[in-house]
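Note that one protein chain is taken out, while the other chains of the complex remain in position.
For clarity, chains are labelled A, B and C in written order, and residue numbers in each chain start from 1.
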Amino acid sequence: MAAPSSVAAFGTTGSYLDTFPGRRGLWGWLTTVDHKKIGLMYAAAMFTFFLVGMALGFLIRLELLQPGTQFIGPKTYNSVFTLHGVIMIFLFIVPGIPAILGNFILPLQLGAEDVAFPRLNLLSWYVYMVGAVMALASLFISGGPIDTGWTFYAPYAVNTQTNVSWAVLAAFVLGFSSILTGMNFITTIHRLRAPGMGFFGMPLFCWGLYATSWIQIIATPVVGITLVLLFLERTLGIGFFDPSRGGDPILYQHLFWIYSHPVVYVMILPAMGIISEILPTFARRTIFGYKAIAMSSMAIAVVGYLVWGHHMFTVGMSDTARWIFSILTFFVAVPTGVKVFNWMATLYRGSIEVRVPLLYALGWVFLFSIGGLTGLANGALATDIHIHDTAYIVGHFHYTMFGGAVIGMFAGLHFWFPKIYGRMYDEKRATWAWGLIMVGFNTLYFPMLILGIMGMPRRYQDYLPQFSFWHMVSTIGSWILVAGILLMFFNLLRAIRHGKIAGDNPWGATTLEWKTSSPPPLLNFAQAPVVTTGPYDFTEILAKGHDPEAKSL
Amino acid sequence: MNHSHSMTHGGNARPHVLPDGLFVGIWVGLLLLTAATVSASVFFPGKIGILVAVLVTPAKAALILMYFMHLKYEKPAFVAMFLVAVGILAIFMGLTFFDYLHR
Amino acid sequence: MSADHAHALEAGRGNDLPVHRDDEGSKTGMWLFLFTELLLFGGLFLIYAVYRSMDGAAFHHAAEELNRTLGVTNTVVLLTSSLTMVLSVSALQRGNRSRSLAMLTATFLLSCCFLVIKYFEWSAKYHHGIFPGTEHIHALPAGEGLFFSLYFMMTGLHGIHVVIGMIAMAIVFAKVRSGSINQDRHGALEYVGLYWHLVDLIWVFLLPLFYLTN
Partner (left out) sequence: MNGASSYSGLVDRAFIFILGTSILLLIAVTAVMIFFIVRYRRSKNPNPAQIEGSTTLETIWTVLPTILVLVMFYYGWAGFKVMRDIPDGAMQVTVKAQMWSWLFEYENGKQSAELIVPTGRPVALNLTSSDVIHSFFVPAFRLKEDCMPGRTNHAWFESIRDGEYDLLCAEYCGDLHSAMLSKVVSVPADSFDAWLGLDAGPPTGRQLLTLRGCVACHTLDGKDLVGPSFKGVFGKTETVVLPDGTERQVTIDEEYLRRAILEPKAEIVKGYKDQMPEQRDLVTDEEVDALIKFIKGLQ
């Protein structure tokens, strides 16, 4: 293909962040089809929503500081926790890692110039933004902010006068954006791997994204149609979920969880992929059990489709269905355990340098282990009956989704930051932020596990006096956590302009994204990469005696 | 910029074009199968009609998939992916019925 | 490095400038999209299965209200349109553009025909007060009301897909005529074809579920 040589030169040297002549400023960003810029556009939008969601969560905790009404009444409280959930789930965690880090890193790790459908990728971003705007608009249009909880359970969501209709359509649109991203990633992985890179030569983050994308494609349409039906139930009264018309509210829950259980693996699998990148890099040794980790991602994706019923153990499902879903649920624990054991084995006899991304990864393993292990009591029938719909679930959920997905994303951000911007953040400040986040996190969410076992139901604006102590502890934890997160964002934002120049491969990592310059050029690689070794082959790094200038912490 | 060529490997081979007569034949087959289902439901309403529909409808679907949609001539990976999608849909249905059939 | 070049560089990515062309990749993407369509209808099929299993008799009774002749006619129309669609694709693959355009036109007209029949069917129901949200449908036994709701939802969603398919046909028609879709680059026509066959495929299932239930 005869492209003018100057264009080719521009595409393979310099930085993707440089402005193109004639395509400056905001317009240049809004019309870009470069996967890296699109990733950063997602980052800008999503972290904004994350901060909004965090502020709402902070409000919830303040209200729960003591029994009785502190400063927001029941109605407002119900809207606040619903919005916290809707924003965090639909606008942040579900699309988060794939859209931000997946977009940026996947083509680089595969040695490709871009994703398979670059323009579709930009379209996904716009679809996402339309969904986000609709979600925000639902707050102000007649009816007011939704108060259903993020699950939109019928018949409450059908009857309530708040603006559920807009919110569910927004969720539908957001789902469509996820589907497009999923299609794009699967095709990219199938078609654009560098010469010499087989499926089992891919970095494990790609495997995580691959499994995730399949879930997005297969599961999202089901919730899409369910939410449309909920909308029509409100507007036309079609009766599918309305008991007075012969409908069954439990069927809504089936359809909702058919999507929403697999989707927790959409949130968690890419985070597991990130951890699988960070551990070998800082242990400077190949990952233990590559195939086992890759295959366990696929296994989790598949088994994840079989277990949705464990969200419904108390709704009056048949007893047969209850025990079948219970036993299937336990089989998800096995591939998850396999991953954790393999990660531990990767540290064994490594040459470990403890730096910020590794700190996040280790913290992740700890938090996610709590998340996973507390899930066992939800899978077992007798115990789940007691803790279902209590603060225990809220605690467990945050350990997996926040401790798992979001802390994993933070780990990835600190790991790839020098690649994305070519600069390094202040590692000392980053370590402080990490410490605050870890302490705050556990102080915030561990008491919820205790409260739940004591019998504190979830989504309560007020509570009985026996629960006061642990609620107070939890609220104090939220202050520490928020301080840590703000410090982390401050540190990263500052480093975009003021950080030290990082170098192309500051950690001594082995996957392809580290073999191009930092930040990468527009077309990612000056020389088309050809792969001759496995993804975690440290021979070259060790031979060079690679010793990055920064010392171990 | 040479590496862009390396990515086109195997992607753009001339397609495998089936003869038009085959398509017409499939179409006739589809119409006959439709006629079979309809007449079964008219003349044997109830169990037999349903049984015929249950057997014939997937056969029609398979004809459309394999020939009109060319799936028979695609790489096995396409067929595998299709089966995964359909299989998971079947799982959704099957597991849901563990609830509804045992209430 | 001129502004034009930068423009061309950015705008051209994923189209034809420095980036590769990958027909099989595009086809993969198309199939993945078809899977999502399948699962979108899958949710409704699941609801149908559940309510039919709960109250089969009501479904049989309600189905008698539907016009079987129109349902079967529409099946024939759609199956035929699938045939003309696939003939249009193969004509273009052989380089016969005018035949391809003729077949595409036939497909378009058949889908119009489908929609017209559908329109008469729906409006007849509507005049009888059988439509979601009407008093009449709320007065029916619960199982029959659910049947009609499912009927309108599923054929409605299918109808939307028919309309989208027709828009897509119109676009590829213009492109085949202008030559930007041709024997060497026939992907877009092929993908519209795949989509159209899927629309047909779903109708194949809707026929026995609604019209042949009694």
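Quick note on the criterion: a contact is a pair of C-beta atoms (placed from the backbone, for glycine too) under 8 Å apart; a residue touches a chain by one contact, two chains touch by 3 or more.
Predicted model only: the values in this text are computed from it and were never measured.
Undergrad: Using the touch definition from the header, name the shown chains in contact with the chain that isn't displayed.
TA: A
Undergrad: If the hidden chain were put back, which of A:Asp147, A:Glu277, A:Asp426 or A:Glu513 would touch it?
TA: Final answer for the missing-chain contact: A:Asp147.
Undergrad: Of A:Phe58, A:Phe330, A:Trp432 or A:Phe489, which one is in contact with the hidden chain?
TA: From the options A:Phe58, A:Phe330, A:Trp432 or A:Phe489, the contact with the absent chain belongs to A:Phe330.
Undergrad: Which of these touches the unseen chain: A:Leu30, A:Ala55 or A:Val354?
TA: A:Val354
Undergrad: Among A:Thr286, A:Thr431 or A:Ser468, which residue is in contact with the omitted chain in the full complex?
TA: Checking the options A:Thr286, A:Thr431 or A:Ser468, the one contacting the hidden chain is A:Thr286.
Undergrad: May I ask you to list the residues on subunit A that touch the chain which is not drawn?
TA: Within subunit A, the residues touching the omitted chain are 74-75, 78, 147-149, 153, 155-156, 159-161, 243-244, 247-250, 283-286, 288-292, 314-316, 319, 322-323, 326-327, 330-331, 333-334, 337-338, 340-342, 344-345, 347-354, 362, 365-366, 369-370, 373-374, 376-377, 379-386, 388-390, 453-455, 457-464, 538, 542, 552.
One rule holds in what follows: only the chains that are shown with their structure count from here on.
Undergrad: Would you mind pulling out the distance in Å between where the CA atoms of subunit A average out and where those of subunit C do?
TA: Centres of subunit A and subunit C (C-alpha means) sit 34 Å apart.
Undergrad: Just curious, how far off is subunit C from subunit B if you go by their C-alpha centres, in Å?
TA: So the centroids are 15 Å from each other.
Undergrad: Measure off the straight-line distance from the CA centroid of subunit A to the CA centroid of subunit B, and report it in whole Å.
TA: Taking the average C-alpha coordinate of subunit A and of subunit B, the gap between them is 35 Å.
Undergrad: Among the residues of subunit C, pick out those that touch two or more other chains and give their numbers.
TA: In subunit C, residues 18-19, 22, 24-25, 28, 32, 35, 38-39, 42, 46, 50, 54 touch at least two other chains, as defined above.
Undergrad: Quick one: which residues in subunit A touch 2 or more of the other chains?
TA: 1, 3, 8, 11, 113, 190-192, 218, 222, 254, 258, 523
Undergrad: Using the touch definition up top, name the residues of subunit B that touch subunit C in the complex.
TA: 1, 4-5, 7-8, 10-12, 15, 17-18, 20, 23-24, 26-27, 30-31, 34, 37-38, 41-42, 45, 49, 53, 57, 60-61, 64-65, 67-69, 74, 78, 81-82, 85-86, 88-89, 92-93, 96-97, 100-101
Undergrad: Tell me, which parts of subunit A touch subunit C in their complex?
TA: Its residues touching subunit C are 1, 3-4, 6-11, 20-23, 31-34, 113-114, 116-120, 179, 182-184, 186-187, 190-192, 217-222, 224-226, 229, 232, 235-240, 245-248, 251, 254-255, 258, 522-523.
Undergrad: In their shared complex, at which residues does subunit C touch subunit A?
TA: Spelled out, the residues of subunit C in touch with subunit A are 1-11, 13-19, 22, 24-26, 28-29, 32-33, 35-44, 46-47, 50-51, 54-55, 132-133, 138, 141-143, 145-146, 149-150, 152-153, 157.
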